[in-house]
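Here the complex is missing one protein chain, while the rest keep their positions.
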Amino acid sequence: MTRPYPHNKLHLALDHIALARTLAKDIVDQITPFILSHSTVSVERSILRLLGIQGVDPEGIPLPNIIIDHLKEHHLLEEGAARSFAKACLHFKLDPQTLAGQLACRERSFEDLPDFPEEQIVDKAITLTQPLLEQISNQRQSREHCLSSLGDGSEPYLYVIVATGNIYEDVLQAKVAARQGADIIAVIRSTGQSLLDYVPYGPTTEGFGGTFATQENFRIMREALDEVGQELGRYIRLTNYCSGLCMPEIAVMGALERLDVMLNDSMYGIIFRDINMQRTFIDQYFSRLINGFAGIIINTGEDNYLTTSDALEAAHTVLASNFLNEQFAFLSRIPEEQQGLGHAMEINPDVPNAFLYEIAQAQLIREIFPRSPIKYMPPTKFMTGDIFRGHVQDTLFNVASIMTGQSIHLLGMLTEALHTPLMQDRFLSLESAKLVFKSLRHLQEEIRFTTEGVIQQHAQTTLQKAVGMLEEIQKIGLFKALEQGMFAEISRKPTGGRGLDGVFAKSSKYLNPSAWFDVRSS
Amino acid sequence: MTRPYPHNKLHLALDHIALARTLAKDIVDQITPFILSHSTVSVERSILRLLGIQGVDPEGIPLPNIIIDHLKEHHLLEEGAARSFAKACLHFKLDPQTLAGQLACRERSFEDLPDFPEEQIVDKAITLTQPLLEQISNQRQSREHCLSSLGDGSEPYLYVIVATGNIYEDVLQAKVAARQGADIIAVIRSTGQSLLDYVPYGPTTEGFGGTFATQENFRIMREALDEVGQELGRYIRLTNYCSGLCMPEIAVMGALERLDVMLNDSMYGIIFRDINMQRTFIDQYFSRLINGFAGIIINTGEDNYLTTSDALEAAHTVLASNFLNEQFAFLSRIPEEQQGLGHAMEINPDVPNAFLYEIAQAQLIREIFPRSPIKYMPPTKFMTGDIFRGHVQDTLFNVASIMTGQSIHLLGMLTEALHTPLMQDRFLSLESAKLVFKSLRHLQEEIRFTTEGVIQQHAQTTLQKAVGMLEEIQKIGLFKALEQGMFAEISRKPTGGRGLDGVFAKSSKYLNPSAWFDVRSS
Amino acid sequence: MPTIDYRQIRPYGDTLDDGIIQLSFTLPVPFGEEAQEAARRWALQSGFWDPKVVVALDLGEGFTFFVLYACSTVCIDFTSIEVPKLSHERLEKSEIDLLIRTLLGRKLVIVGACIESDAHTVGIDAIMNMKGYNGHKGLESYHEIDAINLGSQVSCEELLTKAHEVLADAILISQVVTQKSLHLQNLTRMVELLELEGLRDRFLLVAGGPRINYELAKELGYDAGFGPGTYAEDVASFVLDRVLARCVK
Partner (left out) sequence: MPTIDYRQIRPYGDTLDDGIIQLSFTLPVPFGEEAQEAARRWALQSGFWDPKVVVALDLGEGFTFFVLYACSTVCIDFTSIEVPKLSHERLEKSEIDLLIRTLLGRKLVIVGACIESDAHTVGIDAIMNMKGYNGHKGLESYHEIDAINLGSQVSCEELLTKAHEVLADAILISQVVTQKSLHLQNLTRMVELLELEGLRDRFLLVAGGPRINYELAKELGYDAGFGPGTYAEDVASFVLDRVLARCVK
């Protein structure tokens, strides 16, 4: 598959698609002023990381957290952490990391820093972030270089997860998977990390259902994949989760360590982790600025809606949300080519003709987002302990994917209902996908859908319903829509959930670091 | 699927199809005089069975074999066994079974029987076969009755094999399979039975890779399937092998015990069992007269070609042979609705786009034989010991089948490369096929093939090549074609192979029992 | 027909008592004939006979994957198996509401949550939320039940506090993530907390999740446990039965 996707097999009404985009933009525009006028503790921590601050104190608390507490204590946060550090560096003539260390052992305080001319502060701030922003740019170039010199897999990319909880076992399994043909390796995060309001530090070997996302773990895995990729003559992409209460910080860490793909949704945390929506909208905006700048493909999480809602009834909510994620991404200047919008094959296989509806939905997303490296998720909800049946369901998923030109193909595992993948599960899954993709490689170009058939009609109806839903949201606003449980049938309150206490209004003196990305990403 | 198959998706040239049929008819016509003027020991034995003769002598030799030896000894065979028995019954005023018993213990001989007026002999022969022919008619009606009262599965029919070697384990497994949704149960024959020039007798529990085909085994299985079918409210069809040196006898046995489907090819024995071709052509003709009369669906064995030849290169040989089998069937007055022509999905899955070619070939056979309950065979040759991979290959096979409207769908087994199916293998396979068929039920109607695409072109080329092959055969004759190894790349000589000594020319006094079927089947 | 001796049950491949089973596993040894032999020896040493390594596949990095068929000689006495089961009757929604009204005379109060780091609410929602599961309405839809679903990632302390506050009859806990026996840790934590506070007998304690069953839950110190395929009425029947039993005492 080469994007943009060229076919128009569903006879979709182009004006419906345009209308949906206008509505989605409107909805995002409604909350943009709020987003731009606020920041959060995690945004500020990520700015500290961009200044080069890392490490933990003797008790293991990350320096960025300690500093934010300090700034908060002295009511300096509203001006932005960057301003305090620019001033402190100018004043103490020390680098941020040294200053951070001193702050951490209470050898120094930022209280009562003398003021400097605004221009000097801005200049300092820019100079301070220069090295890491350059490192990010270099990583981006490095990726582009590897892709062009080593070569890339072909779409649909084979994407598998490792989730042993131990980064070293993960590395081993990731390498095994790469040798077997995986194009993308995702390291799944430990259960519960998303609700931590700090990022763990160093290499870790004890996670549940996943491995902690730490910068060191990112580095270790990146190195391993570069090594095996070099050997295989194929660049192996690395994925992690830019999600949860530390979304922006993880974006920085990922950008620095050359992750290639990040799970990064504008609303997932709200809906599935009960993170406060104000917090999330601000965090996602900033994290996406970084992802966009770093050339990282974001993956959105609409597939998750279908784990709590019925995949047939809620098909349009996925599409509507894709439109919103697209507009949120545009707001952070992420181009379509970096927007891996998510969707899934989750219809109950007991529904007669389930596959036809799946094809309709998959093709619909493909055609509406022709430039997006859309992410297609395998059956999970209706997987059972019968691994043989599961292998069949996954085979049909592979067929659907290659038939509809998906881009990022998450491999289904025959043991989905049982455990995070064993080494052999991943192997069997890769073998299956490779077989199907090879065998059906050009099926897509060989078939047309019957005019006004079930497939076309289901796709058209889904689009119509999505437009209807967006119209509704545009009227009531996104906050209200979330309160009404319009996504995944889960309702959240604007002031409920975790992390609201980390949100604050920027003061008029706030030093806005997002401007930096403007310059560089253009 | 309802037959005749309504679509024309491949843009096949109808005149090519017509030409192929004309050529095939010509080829069959060329050897028809030979077929009609000859008979074989097995044809004669089957006539004895139609007279009601069964059982074995104290040494276990079937009475029909003993009698044929007797007739041969006294040069009576050329006149047909029916004539001798008609005369003997008239003379001794005993029934055929009693006479047969007496012949067997040499209490009596047919040597020097007095002659009777021709009309009286013909009448007697007809009267003698009346009861069993009626039993066959009744079985046929009984099947029709069950199908309409109990109900039938829907196409593609789920066809599984049992092959434990022990009829009682077979019965158990057949019932289990029926409960799991199987529409057709085939009892596979023991390795080597096809080369026996007699049919074993009674219930058997010792076979290798299959269970002996005996009339008693047929009866036991029929009874079991009727029982479970009654309970399930679905008629379960029974299949066996009408093939090998005893082809015509097995046809009689199957007709009497209400088998529904018979593996019954015009050339399989020649090619794959090295049975003499003269013997085979005569035997298959007579066996098909019976199958046709009994309302039994025959299944041809072209799928086997692809176990020795490459499925892509030899695709046209399958089609050409299908045309021949069709004409041979017509010669025996078997209507299209009883002609389950065989083909298979056997392309090496390592061939890029293998699935497209498979679809092309499957759709081709479907469209060319729109009324035939075509039989579609699963991957066998490229199955490996990797049962998980095998399950994927079989899933693709299931997809291909439902996408192209196949009629009789032989289930692939994940353990194909390993052993005859375990109970659980069959179950997993049925589960897979049911899932795929339910999920993709109407996919067929939802897709069209791209004009001049790979699929259409491959189908058209295959048809052209088949026409070419038939033209060649028409020129050289079928015997020569077989000698040249045009099918399955296996070459056989007209006077080579097994069973030629059982062939004889009918004398002018030969009493032709085929006439009986004419009357009844019309 | 083969006759089965239920005192001596063996795996069935295609003939009674043939003992055939299928296995697959990975060994951390490099692909090759020696690897194959290692797999065969593993099977022999595990007590199987006639093991057939039907495929050995190179996973890379010094790992090999195997599929085997083998014969087992292990026999099970099926006649001796007794599975502990819930003793009460399973009632329907309307019956439950009626019994609460007539026999208990007040609402039944039930709190539930998916505790600690676990965020899989679909299971507990299936039991508690209005909508229910597979056409079986959840506890919220029962007139005579006060059902309070706290959702996901609720700490044991929070859950206990809530149970106190609403004077709950029963506490329902869902645990779905089982990797490294996390569910056992979390479930045990709750029991310990209750015991610590001397409250173990104050509430009926019920666990549920894909790897939970009655036996396991009892072992962990719960009053009952429910696995896949549970509906609200199963849980409500049980809770009501026990609450009524307590009232009588």
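The first chain written gets the first letter, and so on, giving A, B and C; residue counts start at 1 in each chain.
Please note the rule applied: a contact is a pair of C-beta atoms (placed from the backbone, for glycine too) under 8 Å apart; a residue touches a chain by one contact, two chains touch by 3 or more.
Owing to the predicted nature of the structure, the values given are computational and were not obtained by experimental measurement.
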For the chain not depicted, the shown chains it touches: A, B, C
Which residue of A:His419, A:Lys438 or A:Lys465 touches the chain not shown here: A:His419
Touching the absent chain when the full complex is considered, from B:Tyr5, B:Phe218, B:Phe272 or B:Phe355: B:Phe272
Touching residue (missing chain; options B:Val176, B:Val199, B:Leu440 or B:Leu470): B:Val176
Touch list for chain C against the chain that is not drawn: 4, 6, 9-13, 16, 20-29, 33-34, 36-38, 41-42, 45-47, 52, 62-63, 72, 74, 76, 78, 81-83, 85, 211
Hidden partner interface residues of chain B, rising order: 165, 172, 175-176, 179-180, 191-192, 195, 208-209, 272-274, 307-308, 417, 419-420, 422-424, 427
Residues of chain A in contact with the chain not shown: 163-164, 166, 168-169, 171-173, 384-388, 417-424
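Note that only the chains that are shown with their structure count from here on.
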Distance between the centres, which are taken as Cα means, of chain C and chain A, whole angstrom: 33
Chain centre separation (chain A, chain B; CA means) in Å: 59
Chain B-chain C separation of Cα centroids, rounded to whole Å: 51
Set of chain C residues in contact with two or more other chains: 24, 57
